[in-house]
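Not every chain is included here, but those present sit where they belong.
Chains: A, B and C, in written order; residue numbering restarts at 1 for each.
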Amino acid sequence: MIKAAVIGVGYWGPNIVRNMSASPDIDILYCSDLQQERLDYINGLYPAIKTSTNFKEIISKPEIDLIAVCTPVYTHFEIAKEALLAGKHVFLEKPMTSTAAQAEELINIAEQKNLKIFVDHTFIFTGAVKKIKEVITSGELGDLYYFDSVRVNLGLFQHDINVIWDLAPHDISIMHYLLGSYPESVTATGADHLGNGLEDIAYMTVYYPNNLLAHIHTNWMSPVKIRQTLIAGKKKMAVWDDNHPSEKVRIYDKGIEVVQSKDQIYKTLIQYRTGDMYCPKLDGTEALKDEMANIAYSIESDIKPLVDGHAGWMVVKILEAAQESIKARGKEVKV
Amino acid sequence: MIKAAVIGVGYWGPNIVRNMSASPDIDILYCSDLQQERLDYINGLYPAIKTSTNFKEIISKPEIDLIAVCTPVYTHFEIAKEALLAGKHVFLEKPMTSTAAQAEELINIAEQKNLKIFVDHTFIFTGAVKKIKEVITSGELGDLYYFDSVRVNLGLFQHDINVIWDLAPHDISIMHYLLGSYPESVTATGADHLGNGLEDIAYMTVYYPNNLLAHIHTNWMSPVKIRQTLIAGKKKMAVWDDNHPSEKVRIYDKGIEVVQSKDQIYKTLIQYRTGDMYCPKLDGTEALKDEMANIAYSIESDIKPLVDGHAGWMVVKILEAAQESIKARGKEVKV
Amino acid sequence: MIKAAVIGVGYWGPNIVRNMSASPDIDILYCSDLQQERLDYINGLYPAIKTSTNFKEIISKPEIDLIAVCTPVYTHFEIAKEALLAGKHVFLEKPMTSTAAQAEELINIAEQKNLKIFVDHTFIFTGAVKKIKEVITSGELGDLYYFDSVRVNLGLFQHDINVIWDLAPHDISIMHYLLGSYPESVTATGADHLGNGLEDIAYMTVYYPNNLLAHIHTNWMSPVKIRQTLIAGKKKMAVWDDNHPSEKVRIYDKGIEVVQSKDQIYKTLIQYRTGDMYCPKLDGTEALKDEMANIAYSIESDIKPLVDGHAGWMVVKILEAAQESIKARGKEVKV
């Protein structure tokens, strides 16, 4: 049984408390928050959890194995570093840190102390992403051509981060997991319509080797909610519509083939091929449940977690590059 | 009655022949094509039309008022220039020319000789675009924030132009018509997966003054057909789904407003507002019929056409800039 | 503050416990169930609630105002009658009773003792139904022509009731609330594919005065989930798609008009008219919250509840008629 503490129970933290509590492998002993009323709220639901407004006090508890950090992003580094130095495994909300350099430092400390870092990229544990990964890995799609993700809706504006730091960590973590290779560079554009310096709409292209192109559109100002990802390979193509109530993933037996044409002036030489489409049944297990199990198993068996510090670092690295590119109106930034 | 000739009756030309023939205001007297079999095909359908494999012969006919140029893009300039110099009005397939410089030269000649140039941006004449233009012009959307257009499907690959020269002229012409202002610069990315130097997927951001951002995604390799445009303003937002059989345009009474929050740490200050949505009834007149009527009326009354040479030039100008930016991996190119 | 007890906390009862607990106007003091483990489950969540496996014991408590009956349908009558005779208001799960005669007896007892009966027709309290009621009442649709409701999915089969007793109470209660008139007769068809005498698919037509026709399709064996209702009037038509994530209710400015045709042999005299469509913004309050508030207010102010015993009786009356008609292969049964 992993003994855990959660630091930060404001907006998202209570979900982590709930999921860790429900996990048969994790026991939450402590929670911390700067606001006493948030701790009172938690205690109303979970009377057995001990609380403190001082996170350092909690980190110092010897019985704790794992510190979950659910505070604002700019505080992740300080808290996680202190936890690692105190010999605790660390679970971090996404994005992992404010800078890639911070992420690297945490990774180094963890390696030196043989501790694990987990980052809360929950989508990696959904049935949809697991199935698409399986389809790609099996070779069913063939060599990948592009990854195109749209995540737009009329959203709550964040007051301290822009739309890419808010929404794109989902898409980048999924992209990195599915494509499985190291990106070359990023170019991004965006606009801030409220004059507070925080983009509310952004487009990001990520160049991968072998002509693989990735693109992410995030937007807080769309009248309609779209959560759609297209992934095309040489042999087949996949569409993931996360809004669809039942048929989220579709695999199309569609592709391009070269055809010899007699009439070369009016006809083209490259034509498309189209066959059946299928929607695979997806694993219905709740993603957060799977994630908690993976965390517990990874600590207990000392194996690499599915989403480790490197995955978290990659997300921050690409966010940083995109941010820099947006400010320079699409300038290519190496990753 | 306008007397017209059509040059080029390969892939698209027959549609122009059909629509001009059906117009009560236009009479087609001649067709030209390099291939005799295409002319025979036209004569099978329209026995009264005279044909020639020599386009110069047709341009020289004194009774002709209007020359429609439906040949491959790289030949537009030469044919159109000769037609203008012979004193004929000119109707050009989109994109108007291969370079913006060519478009400028044609515009100059036409102005000197008091002739009209028409460019076949058919979407401008659809009920959907007319309605959206009306909604924007009336101020119903408020100041515009962004224009986002997606035009993807598994398409016929062109053997001489890439996906932006093939598909984006639709989106650019619509964008230019609806936004009504002059763009500042373009940044674009894309990839060529078949190794022939022609991008099959491309993303283009167009910067406009006043923080108005436009983005166009064109793609020949999508397993699903998407033709969707989001246009958001300060007051309302519009969605145009051209695939929807009956409800193509939706106007959402949605927007962003600043709200004072008591709990400033966990809540944001900017929230969204949401009200009714409506689908306006659209004018059901066929776009090409309207377009032909506008051409005839423009010549007969000597008034500016709805889609003139400047509109055609703008499309080519942006295509050129996007092309340059794609090759330089997203470098900003001034328009 | 209304003091309540819940009898039956198996499948649906815990939801009632949760909603009554969350209501600022209702206080749950007792729960009863035949199975001790269900009571233990409730006590795990709500330690303050007292429990008993003997419902009679709870009904006899003098401090209780309201008894909620969430047991299997065939036990509703006995429990509710005892509660009414003990001077308690009664809230009944739908359908209210197994027979219309039982419903009538309960209504009579309640009237004699000046007690209230509430039936859990939750849909009446949704934003969608409230809006449609408003649109109909305002005369916007004009005289009503038909009501067509489809409620199908691959559902959990019930072991003691057929698909109409399981699903159609939703549609019938909505229909009765929206149409507001007394039906004349019912004809229904159905089939039992598992050989247990319980129909898994059923179609029901309900005849109303003035040529108003209602039809309900319920089905446990549909591969797709459909929850769609069409309501057409002389002036406008409404569509309610309860599966749509955001645009559940659509009002179409569509109708029929008589047109004089010159060419009477090939053209018809009656044509359709089509205008804008709009999706009204719906009240987002949770239906169960509204329902609880209505119950408390009705008891405290001694006013007629929105869903009273007569509404519950009408549902059972139509279910009975439909059942009889199904067994007689569509024979018309007077209501």
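Keep in mind that, in the parts below, contacts are C-beta pairs under 8 Å (C-beta built on N, C-alpha and C of every residue); 3 or more make two chains touch, one makes a residue touch a chain.
Just so we're clear, the structure is a prediction, and the values are computed from it rather than from any experiment.
**Student:** Since every chain here shares one sequence and 3 of them are in place, how many copies does the full complex have in this file?
**Tutor:** This complex, considered in full, is made up of 4 identical copies.
The working rule: only the chains that are shown with their structure count from here on.
**Student:** Working from the CA atoms, figure out how many degrees chain A turns to land on chain B, in steps of 5.
**Tutor:** 180
**Student:** CA centre of chain A versus CA centre of chain B: separation in Å?
**Tutor:** 38
**Student:** Take the average of all CA coordinates in chain A, do the same for chain C, and state the distance between these two points in whole angstrom.
**Tutor:** About 42 Å, centre to centre.
**Student:** By residue number and range, which residues of chain B touch two or more other chains?
**Tutor:** Only 274, 277 qualify.
**Student:** Along chain B, where are the residues that touch chain C in the complex?
**Tutor:** Going through chain B, the ones touching chain C are 247, 253, 274-281.
**Student:** Hey, which residues of chain A end up touching chain C in the complex?
**Tutor:** 224-225, 243, 245-246
**Student:** Which chain B residues qualify as touching chain A in the complex?
**Tutor:** Within the complex, chain B contacts chain A at residues 10-11, 35, 145-146, 148, 152, 154-159, 185, 187, 189-194, 200-201, 203, 205, 207, 211-213, 215, 217, 219, 221-224, 230, 232, 234, 237-239, 250, 252, 254, 256, 258, 265-266, 268-272, 274, 277, 325, 329-332.
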